[in-house]
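Okay, handing you the structure first.
Selected chains from the complex are presented in situ; the others are not included.
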């Protein structure tokens, strides 16, 4: 069952056409990987889905209804949770405050004990190595921050989770946990969109791979039926590319 | 406790428990430059000592009673400024709004003969409406708050002159409850002591319950001895203050009112979802928006609060002076209110500050002003010295905060 | 003896013997006019020193802020003053100060500006409304004598200053019935000369040569007015002033300003010192008249023009030629016989 479906999405920034005529379908219990070169428009697409930018044209269908996502709050309400590439954390707030931002327990008399307990649970689940959850996020390492951003998207009860390069800054153990997590999310029937530059990770957890190139769709593949080389060729637009050349050099 | 608390398990943390741990914690934080309001307090003590040496009347009970009463009006305004600064905005018009509020109060109460509560209500409401207007202009048009409130500064000063009309200045009756509240009503000694005891007991009880809850959840918690020590310390300080001020007139109700507002704002800012949102918007507006926070509503709420507090401050100022006039709210009310917030540790860039900062900041400013008043200087010298003392007070503060930067936590 | 810190030091009316080492507060309203710092204060202090060498004068200037003045009064009371000489920022708001002081048996002498709402113990002043009407009348008379035809500009003081309001009222009382058209008037924010200059510049473009005279409420705004005419490159019409500042005297000598008004501050300052001392001794001086239910003493100022500047300001010793007749003014002084 398709939860989310995009048709004809366009987005222009000044003189740059960041997205042109994008289509995408995500089903419940499906992991769709979006891959593409730097600047291909992946994050822009994510931002449109999560209400950060309005699209210039195109329709978004969510659970069968055409929807408008004018604000991030609207996306939350629909059940779309997002981990942004730039994380979007408040550096002045501590880990607990960031995790529960906008969804605090007991709004008029914050229950910080419950929130702290839940924070430790979430972080442990992701194998996070954070010494204290009471320090401002400004004092965390890059990977620690990314873990916080991922943990945050698990609060609430989303139907679709969008992960924009969720493992970019993570250590090997944390990356493994996130991949486990993605699999659990799929088992629980959520739709997952994952953006990644790591083909191994993509092949490991995704069901479908959608390739973007210079802001346009450049093929949708079933993971089982496509080789890493073919995906890379679709990303770079050529079978002879820096990656293949490097691979050859390595062999010779 | 045999097992290590959940939040103390990382190997890199030095484990500490009980009273010794609490002390070690404070030392650690001091070395890291994270001292909260302590530097301001130190600055204050320095100022007080110097002025006391220069003129022994400075720390007299009578003078300190004056100090408390003189702090209330601008202090309340500073409380509102803290809120707008927390979201990274500014309100330059609090002086004008307070002046207008005083004028409206006087015209309605004295001029039109309305009951005082109605006049107060109208003035406060007007403050709220002004703030709402600012919020709308800010959210709809994206005009910088500096400019909106600069326009407000001018417009409401004009309105103030207009409201006062040809009279120019209106006296509030001395025997009215409002003027008494600001000038002559003091808390009876027994009640003051009761307040002090309640505060100490409440501090202990709430701390104790909280610690118990944390322990039950497997988290580290303050030991009973730490908690007890803390509330005994509070009791001693409060009782001493009450006793010393009681040597002459005691604790003024207006000051109690101000402190009560500070406590309420402290609660709202630190213990509610709204307060979290305020800090979040100030720290990273876009992140707050992406977290689903209604950022516009937060801005509006903060502008409304600030103008409302400005109106309340204007009423207190009028009550204290027993008059509303054309220059009420003019002069350095704006700068003093903003400076109080900043001296109290509120950042002009948003996301950092506390309600208590407003209280401490205004006391620093009023102490300087009162101390210099006692020194009998030429105006020219007085200005120079005021500037120098202000700078000194803040240098003490900044120097201790500074180590934080060098520890990379700027 | 005064350092006890008790606010009730003055509680019992004290006998003459107590006056030694006593304190008296001298509270002035603003810095916009130079006179308070430069004349009132030293003159009052000198007279006090003469009357009571061991007494201490607590001088404060409220910088146009009524609330600050209240703080200063409270602080003076906390220091145990025996009398307060008060030039109120706000005549209405000063009632609080009078109340508070009187409740502690400390007498208040209203100085320069009246306190109508709550009777003070004494009132000594030049009459501000009178000042307004005198400078304006002097200008109007001069214009009539010159058979000038056209209109007048009126540059008032600060819109937030009660004293400015009184002066303004006085000016109107002379200008309105004069037959000269009032072209435009302006309340100068904070008495700022620059503001007056900007406004007058605009009126010069607007009314061109219709302007035959300008009534400015004090010397600062008068100076701004004159600069506006100079800068516009047109002839400076007669301009009034008030306060008899040195700079104004120079302009009068140079022929740029028509008049100012000398309120020999020495007179009021010394009178108030004498009165304050009497109160400190526990006496109750009776006024020459009663105004606002207060025993009062009002002095009459003198309008100063080129004709009488030598007698009024120099021969009387109020100003010294050496201070005024510098540089480019030396020639004018010489012509007027000022040495």
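As written, the chains take the letters A, B and C, and residue 1 is the first residue of each chain.
Here is the rule we use: a residue touches a chain if its C-beta (ideal position, glycine included) is under 8 Å from a C-beta of that chain, and two chains touch if they have at least 3 such contacts.
Note that the structure is predicted; figures quoted are calculated from it, not measured.
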| query | Can you write the copy numbers for the whole complex as a formula with these labels? | reply | A x2, B x2, C x1
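Following the convention adopted for this analysis, only the chains that are shown with their structure count from here on.
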| message | Please tell me the distance, in whole Å, between the geometric centres of chain A and chain B computed from their C-alpha atoms. | response | 43
| Whole-Å separation of chain centres (CA-atom averages), chain B against chain C | 39
| If you average the CA atoms of chain A and of chain C, how many Å lie between those two points? | 74
| query | On chain A, where are the residues touching two or more other chains? | reply | none
| task | Spell out the part of chain B that touches chain A in their complex, as residue ranges. | result | 6-7, 10, 12-13, 210, 213-214, 217-219, 271-274, 276-277, 279-280, 282-284, 286-294, 351-352, 408-409
| remark: So, in the complex, the side of chain C touching chain B is made of residues 3, 5-7, 31, 37, 56, 58-61, 63-68, 70-72, 74-75, 78-79, 89-93, 95-96, 99-100, 117, 159-162, 165
| query | In their shared complex, at which residues does chain A touch chain B? | reply | 50, 52, 71-73, 75-76, 82, 84, 88-93, 97, 100-104, 107-110, 113-114, 116-117, 120, 129-134, 136, 138-139, 152
